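Of the protein chains in this complex, one is absent; all others appear in place.
A and B label the chains in the order they appear, each numbered from 1.
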Amino acid sequence: MTTTLPAYDEVVARYEPVIGLETHVELGTNTKMFCGCPTDFGGAPNTRVCPVCLGLPGSLPVANRAAVEATIRIGLALNCSIAQWCRFARKNYYYPDMPKNYQISQYDEPLCVDGYLDVEVNGEPVRISIERVHMEEDTGKTLHVGGATGRIHGATESLVDYNRAGIPLVEIVTKPIPGAGAMAPEVARAYVTELRDVLRSLGVSDVRMEEGSLRCDVNTSLNLPGEQWGTRTETKNVNSLRSVERAVRSEMIRQASVLAAGGRITQETRHFHEDTGDTTSGRSKETATDYRYFPEPDLVPIAPDPTWVAELKAALPELPRLHRRRLQQEWGLSDLDMQSILNAGAVELIEATIAAGTTPTAARKWWLGELSRRANETGAELADIGATPEQVAELQGLVDAGKLTDKLARTVLEHVVAGEGSPAKIMADRNLEVVSDTGALTAAVDEAIAANPAIADKVRGGKVAAAGALVGAVMKTTRGQADAKTVRELILERLGVQG
Amino acid sequence: MAAISREEVAHLARLSRLAVTEEELATLAGQLDVILQAVAQVGEVTAADIPPTSHSVPLTNVLRDDVVASCLTPEEALSGAPDAAEQRFRVPRILDEDVAS
Partner (left out) sequence: MTDLTSFSAAELAGLVARGESSAVEVTQAHLDRISAVDDRVHAFLHVDTEGALDAAREVDSRRAAGEPLGPLAGVPVAVKDVLTTKGIPTTAGSKILADWRPPYDSTIVRRLRAAGTVMLGKTNMDEFAMGSSTEYSAFGPTHNPWDLSRIPGGSGGGSSAALAAYETPLSIGSDTGGSIRQPGAVTGTVGVKPTYGGTSRYGLIAFSSSLDTPGPCARTVLDAALLHEAIGGHDPLDSTSIPAPVPDVVAAARLGASGDLTGVRLGVVREFAGEGAEPGVLAAFRAAVETLTKLGAEVVEVSCPHFQYALPAYYLIAPSECSSNLARFDGVRFGLRVGDDGTRSLEEVMSATREAGFGPEVKRRVMLGTYALSSGYYDAYYGQAQKVRTLISRDFTTAFDQVDALISPTTPFVAFPVGARTADPYQMYLADLFTIPSNLYGGPGISVPCGLADGLPVGLQVMAPTMADDRMYRVAAALESAVGPFTPPAL
């Protein structure tokens, strides 16, 4: 079956999208949610397990204080109310990666409810309502063997490693977001970006989407203007910020094509494919299993003491949005300039560079200029480029002290990025310091004049612009280590011409 | 009137991952019907405003410090496994990709 998909413009001209996001965050605690097994990555299979996270008969869960605390902090950062009393619940379904065949989660009594997160989309503020933030446990990892691609389909058997089983997860669910129109994909991306920054500023998770410590499910539906919201699909496996945007867009287009052909949308789980940017059908939810939730009898209720919550609230760090606004003011930047810093992911780098003793202008110049260019060329993240904020600040210090010209500084930076050490060391090792000894410079100028008598005459005759060729000759003999401006002044002086 | 039909019992067996036989199904349907009619007596109690009790102890906030404790060795972890390979628990092919979290 080949159908021509409608253009996105046509989709949004005809339909209104409603989106919603469910985000799972792996907390960076030392131990699992309900047992003392470590949460570190990369252990050999089934080496981070105990009777509790293996679900052995007789074992019992005990909740991790740090995980509860992190969840409350996330709730507070997302402007939620913290429940005065709540319980864990069991979500019952059979799957081999879940040792007990039920997941300990929260159901109708989440720890945090009714919050919001303000994000900006193209400079416009958008408030995303948060429905709930709750705690649960992760599952183990299943390896499908015998199939062509390591996928479940076609596999002849599966192998299960429970190292991840029981890692604390926080699930953050938005309320449905109507009214975003054509911007729905960007809104989804902006929300996940901002959420990631908030979580990172709280220090509760390493929020790496590629590694799965931040995972997104995207709900999408379409409706005609003035009509009820449509049937929604839930797209899973969305593993990058870019994919969040693409998943919403492609699902909107797909649904529009189904609806335009007179079809109806099936409530189902869909899987996003990074390579094609498409979603494909997963499990239909129309015959969804009944999870038979009930209060987890092995765990007693959580009733956070208001004093404790108040202490946690008082100790929250400045959240990214306010932090950025303050920096913009301190740095004296326009909205546009600030936006380009944000887009480059350079806020923290610039901040650290300034902290290491340089000016906002200089810090911005290096990170958005030379270093961003190199990052673009190599496809690396700015933060992983190989230069530290301290090195950049040191480099600028050498420029300020007149020891390096801008051009020399760029050369030094290249060697810094290549891992040759600190700017001062590279400058010394490679003998790149500005030639400021006037005697040596005068000799070089005289040599240049003597070697180019015709040009010298032109300059003497008033064609001052011709001096550039003499400057070039001097720079060549000094291997670029002279300050071009000084050289030019010296040439004009020796030739008796006013600059 | 029966409180539960044979079809419902068959559905419950599937939900409970029990491959019951036809013969068993008939017996179970009869027995569950008797039991359900008896336990349905709880409906006689007027309890609309009564809070439910899920726990027998009045405890809250029983929390553990985030300190690493010792794990089982992989040998111990896999010691009871009906089947294992590559230090993992081996299971037959999975039909239903029932992922939820």
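Here is the rule we go by: a residue touches a chain if its C-beta (ideal position, glycine included) is under 8 Å from a C-beta of that chain, and two chains touch if they have at least 3 such contacts.
Fair warning: this is a prediction, and the values are worked out from it, not measured in the lab.
If you put the missing chain back, the residues of subunit B touching it would be 4, 8-9, 12-20, 24, 28, 31-32, 34-36, 38-45, 47, 50-57, 59, 62, 64, 72, 76-77, 79-83, 89, 91-96. One chain of the complex is left out; on subunit A, the residues touching it are 51, 54-63, 90, 92, 94, 96, 99-102, 158, 160, 290, 292-294, 297-300.
The rule is short, and it goes like this: only the chains that are shown with their structure count from here on.
Separating the CA-averaged centres of subunit A and subunit B is a span of 40 Å. Within the complex formed with subunit A, the residues of subunit B that make contact are 15, 17, 54-55, 57, 59-74, 77-78, 80, 85-94, 96-101. Touching subunit B in their complex are the following residues of subunit A: 24, 29-31, 35-38, 44-51, 54, 56, 62-68, 85, 87, 91, 93-96, 103, 136, 138-139, 142-144, 146, 152, 155-162, 169, 171, 236, 269, 282-283, 289-291, 294-295, 297, 299-305.
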